[in-house]
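For this depiction, one protein chain was excluded, whereas all remaining protein chains were kept in their positions.
Our next item is chain A:
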Amino acid sequence: MDAERDVLDLLLADARQSTADIARQTDRTEAEVEAAIDDLEAAGVVHGYQAVVDWANADEERVEGHVELNVELDRETKYEDIAGRIANYSEVETLRLVSGDYDFAAVVVGTSMRDVSAFVADQIAPIPEVTQTVTHFVMDTYKRRGVEFADHDDDDRLSVSP
């Protein structure tokens, strides 16, 4: 497998590990690992590195709304044009074009349900091409980006076994 793919797998598993540790696990030099990371970033494969947070355990009010958006296109307006306008808001954490009953699936983050509702009503709904919005508030998160949030059992294997 090529270096970039190997490095990407390890960054996906744990982006905080050192380049030295990535090098050891892939039988490559640190310089090769650094070059692979540079290439991944330059090619727009890797856009950033973030923590996977379970906000339920953070001492902070945070509300997440999954918003379905329907839009109407015309000759001058494409999906990307509308997406660009919506994605510019810092409240919009994620924005995707999807198939099915609606066009865009957005994740909007705020400090309260009122905050998120107001943002959708005041900023998103008035966009001329947006014909409908449906907001689903997230009630609980069990798994995010491959990480389960439930408490895991401790390692109960015998400490030394044949």
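Quick note on the criterion: contacts are C-beta pairs under 8 Å (C-beta built on N, C-alpha and C of every residue); 3 or more make two chains touch, one makes a residue touch a chain; residues count from 1.
Everything that follows uses one rule, which is that contacts and distances are computed from a predicted model.
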Name under which UniProt lists the unshown chain, selected from "Trm112p-like protein", "phenylalanine--tRNA ligase", "Methyltransferase type 11" or "Aminotransferase": "Aminotransferase"
Identified contact with the non-displayed chain, of A:Asp2, A:Glu60, A:Glu76 or A:Asp155: A:Asp155
Given A:Glu4, A:Asp21 or A:Asp115, the one touching the chain that is not displayed: A:Asp21
Positions on chain A contacted by the hidden chain, ascending: 9-10, 13-14, 17, 21, 24-27, 155, 157-162
